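To start, the structure itself, in structure tokens.
Apart from one protein chain that is not included, each protein chain of the complex appears where it belongs.
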Amino acid sequence: MALLEVTDLVKRFKVAGGTIEASSGVSFTLERGETLALVGESGCGKSTTGRAVLQVPGPDSGSIRLRGEELAGRPPRETKRQRRALQMIFQDARSSLNPRRRVRDLVAEGLIIGGMNRVDAATRVDAMLRSVGLEPDRVGERRASEFSGGQCQRIAIARAMVMQPEILVCDEPVASLDVSVQAQVINLLEDMKQQHGLAMLFISHDLSVVRTISDRVAVMYLGRIVEIGGVEEVYSRPRHPYTRALLDSVPVADPHQPSTGPALAGDLPSPMNPPSGCRFRTRCPMAQEICATAVPELRVMPEGQRSACHFAEQVAA
Amino acid sequence: MTVLQRERARVSNIRPRSHTLHRLRSIGGRALHLVAVLVLVTLAGTALTDLMPGSPASIILGPTASDEAIAALNAEYGYDQPLLLRYLQWLGNAITGDLGVSIQSNQPVVEVLLQRLPVTLELTVLALLLSLAIAIPAAVYAASRENSMFDRIVSGLASGFMSVPVFVIGVLLVYVLGVATRWFPVAGWAPLSSGLAENLHFVFVPVLALALGEFPAFYRLLRSDVISTLREDFVQTATVRGMPRGYILRRHVLRPSSFSLITVAAVAFGRLLAGSVVVESLFALPGLGSLALQSIPAKDIPMIQGIVVLVAVTYVLINAVVDATYALLDPRMRRI
Partner (left out) sequence: MTVTLEDPATRPARTSRPPRFTLTRRVGFMLAVAWIALLTLLALVADLLPIPAIDEPVGGPSIPPFSGEGPLLGTDAIGRDIASRLIHGVRISLAVGVGATAIAVVVGVLLGLLAAYTRGAVERIINVLTDTVLSFPPLLLLLALATVVTPGVPTLVIALGFLFVPPFVRLTRAAALSQLGRDYITAARSLGAGHARILFRELLPNSIQPIISYSVVVVALIIVIEGSLSFLGVGVPAPAPSWGSMIASGKDNLTRAPYLVIAPSLMIFLTVFAFNTIGDHLRRRIATGGES
């Protein structure tokens, strides 16, 4: 049994002018200690999926099973204990910390809510602050607004890790940080993973960061997973035209290296009115009639990953 | 949520049909809101009599009245009926233009209101215009010469006037303009029918008192608005390109500021209506305010209710009109 099993997750939002289905039937599993990355362009639904797993807010339909126990559709009160095993860090670390509270209180918040007494909580908080590279006596009594983005992310990680979670959902954790600080935070996450056997759902649009930290990767487009598999398999031999195009757009150091495959055509279609059949067909160089009529299912490929494309076998290497 | 914001930013082909539907729905929502407020306002007016200890008739007739007299008066005016019934009756009457009969004078309330309304209206409108006439040029000039002697003096005066209640301004003006110098009459009213000059002679000091009380709010708002607009890039560009200052001020700076001015003017109108009570009392002007005042010792409940409802409904409608104009005028709200 996998640690986390997400099946057919659907989440809709009402906006001015209609409804957007940000997640349209997303399914994946997560094993203990493994890092699964959700990648895709802005607006593909990866953040929504990540937050739905944590029930903030929960999905409209679908199943989320943690160690076999169903979380979706149940009132938060009942699932409090299980949900402690799932924690999250956010893209804007600064704004994810209450600017008026002190660091020690912030990190201890989850423990106090869970009923721990202040003394025990304080010990754990200080230990965790050291773990993330912050000196408790120097940062503990200061307010969150006094710290830089990278330090705020460390505090956020401490706050999440002090709850001893089994799964950490990271929603674009390094996207707003300087490149040098990005590396530090990524390394910190790696350390946490090693020390605590942490499983991670790593949401990002940055393919190079994803490659360094993930074991598996799921590529999303307009609310659906189009390709999912081991990170090496997907990166070296993508089996979906969208993945192919994404990988091509990652800048390489060698300007003379030829680009493989045609560029993406057109704009991202309106999420309120997604194309029928395969949602990628309006920008796909390989689109045929069948792509408009039949929704492609995820099928196993020779290298091991699964791809949702009628012509997955013909995707250029 | 950032996901949502990004989704909306990426939308490239919104179906026109669903957008119009959304607009209609939002207009409908606002209309419903307006109706709800109007209902509650008029209901509160009717409910005023429920706030007192004892029945309205006992208040009107005083402690010496007999129980039968009280019961008879209550029945005559319908005060013995439950709130909802009274309200519906009142509503039915109001639609046909009947707001009851004044206890002091036995005249229909609507008649008296219509008699007194022009005075208060003239007072309020003139005061609004005068305070704008003072505030706008002063604010624009002060803002364009920030921290100059003019700016500091006028801004200081504005702060000062903001802290002086209208009745104090009125009393002081009476002293300076009426008693010490005898330039203006200190009390009384000459309707427009007896000549414009005569009318303005009587109305000048009260209007000035009200205007001096209101102008600081306009002045400060406009001044800070103009200062921040002048700092914006597009103004610097225009200046550098050689456009004359006056032209820039008129065409590029005043227009965005006019939005906030309109909103503030609507609020000021409400304040002016209230302020006119004080001024009308002080200068013995026959307006709605002094009518309200004299209805209090007379315990003229129908009259008071009529005044309150009239003013409140006017205020609601003015605000609704301002909201609608705002929404229509703001070019950002207009879509193709």
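A and B label the chains in the order they appear, each numbered from 1.
What we mean here is this: a residue touches a chain if its C-beta (ideal position, glycine included) is under 8 Å from a C-beta of that chain, and two chains touch if they have at least 3 such contacts.
For clarity, every value in this text was computed on a predicted model and none was experimentally measured.
Trainee: Hey, which of A:R67, A:K80, A:R118 or A:R142 is the one touching the hidden chain?
Mentor: Counting the whole complex, the residue in contact with the absent chain is A:K80.
Trainee: Among B:V166, B:L285 or B:V322, exactly one should touch the missing chain; which is it?
Mentor: Looking across B:V166, B:L285 or B:V322, the contact with the absent chain belongs to B:V166.
Trainee: Return the single residue from B:A44, B:L121, B:A190 or B:I262 that touches the missing chain.
Mentor: Answering carefully, the residue with contact to the hidden chain is B:A44.
Trainee: Of the listed residues B:A72, B:I262 or B:V308, which contacts the missing chain in the full complex?
Mentor: The missing chain is touched by B:V308.
Trainee: I'm checking contacts with the chain that's been left out. Which of A:P99, A:G197, A:P285 or A:P302 qualifies?
Mentor: Going through A:P99, A:G197, A:P285 or A:P302 one by one, A:P99 is the residue touching the chain not shown.
Trainee: By the contact definition given up top, give the residues of chain B that touch the hidden chain.
Mentor: 1, 33, 36-37, 40-41, 44, 48-49, 51-53, 56, 59, 147, 152, 159-160, 162-168, 171-172, 174-175, 179-180, 270-271, 273-275, 277-278, 281-282, 292-293, 295-296, 299-301, 304-305, 307-308, 311-313, 315-316, 319
Trainee: Hey, which chain A residues sit against the chain that's not shown?
Mentor: Touching the missing chain: residues 51, 54-56, 80, 83-84, 86-88, 90-92, 95-100, 109-110, 113-114, 145, 156, 159, 163.
Going forward, only the chains that are shown with their structure count from here on.
Trainee: Could you state the distance in Å from the CA-based centre of chain A to that of chain B?
Mentor: Inter-chain centre distance comes to 54 Å.
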